[in-house]
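Remarks on the structure that follows.
Moving on, here comes subunit A:
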Amino acid sequence: MPILSIFLIVSAALFCTGLLAALSRRHAIFILIGIEMMLAAANLNFIAFWRFGPQTQQPIGVMVAIFSIAIAAAEAAVGLALVIAFYRHYRTTNVDQLNQLKG
Partner candidate 1 sequence: MNSVAFILIAILTLAAALAAASLPKLIHAALSFAVTFVGVAAFFFLLGAEFIGLVQVFVYIGAVAVLIVFTILLTRRDAGKDRGFNWGGVVIAIAVFGGLLWAILHTPAVSIAAPNIEALTVKRIGEALMTSYVWPLQCVGVLLTAALIGALILVMEEKR
Partner candidate 2 sequence: MSGDVVDQIFIRAKQWLLSWLAGAPDWIVQVASSLLNIFALLGVFLTLFALISVLERKILGRMQNRYGPNRVGPFGLFQPIADGIKMLIKEDIVPARADKIVHFLAPILIAATAILALGVIPYGRNMTPFAIDGGILFFFAVGSTTELAVFMAGWGSNNKFSMLGAMRAIAQMVSYELPLIITTLPIVMVVGALSPDAIVAAQSNYSFGFVPHWFVTTPWGAAAFVLFFVSGLVESNRTPFDVPEGESEIVAGHMTEYSGFKYATFFMAEYIGMFAISGLAVTLFLGGWHAPVRVLQFIPSYVWFFAKLSALLFVYIWLRGTLPRTRIDHIMNFAWKFMLPMAFTCILAAAVWHYTGRGVAGWLWSLAVIGIVYIALSILLDTRKRFATRTYRFAE
């Protein structure tokens, strides 16, 4: 089993890949994919710290990861509903076109 810093580096790399997807793409669904990857990287971080850290009475890291997965699923559902809703209105999924409130 590698040391904790290796797990943290992998988690940081996954986080930055998610950040890359969220920042550099125009399609709304790609941005959502990036956000989900960032959440997964954070979960990995929590579980790694739980495994390597002092063991408390309750498995706190595991609990936080469970709730984080549940909330990520809810957020993905609502985000995708938003994408469908504005696709219906504007017939495009390019987030640069969402500039109605500009100026």
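One rule holds in what follows: contacts are C-beta pairs under 8 Å (C-beta built on N, C-alpha and C of every residue); 3 or more make two chains touch, one makes a residue touch a chain; residues count from 1.
Keep in mind how these were chosen: all candidates are chains of the complex that A comes from, given by their letters.
The structure displayed is predicted, hence computed values, not measured ones.
Of the numbered candidates 1 or 2, 1 is the chain that subunit A touches in this complex. Residues of subunit A touching candidate 1 in their complex: 1-10, 12-27, 29-30, 32-34, 36-37, 40, 43-44, 47-48, 50-52, 55, 58-59, 62-63, 65-67, 69-78, 80-85, 87, 91-94, 96.
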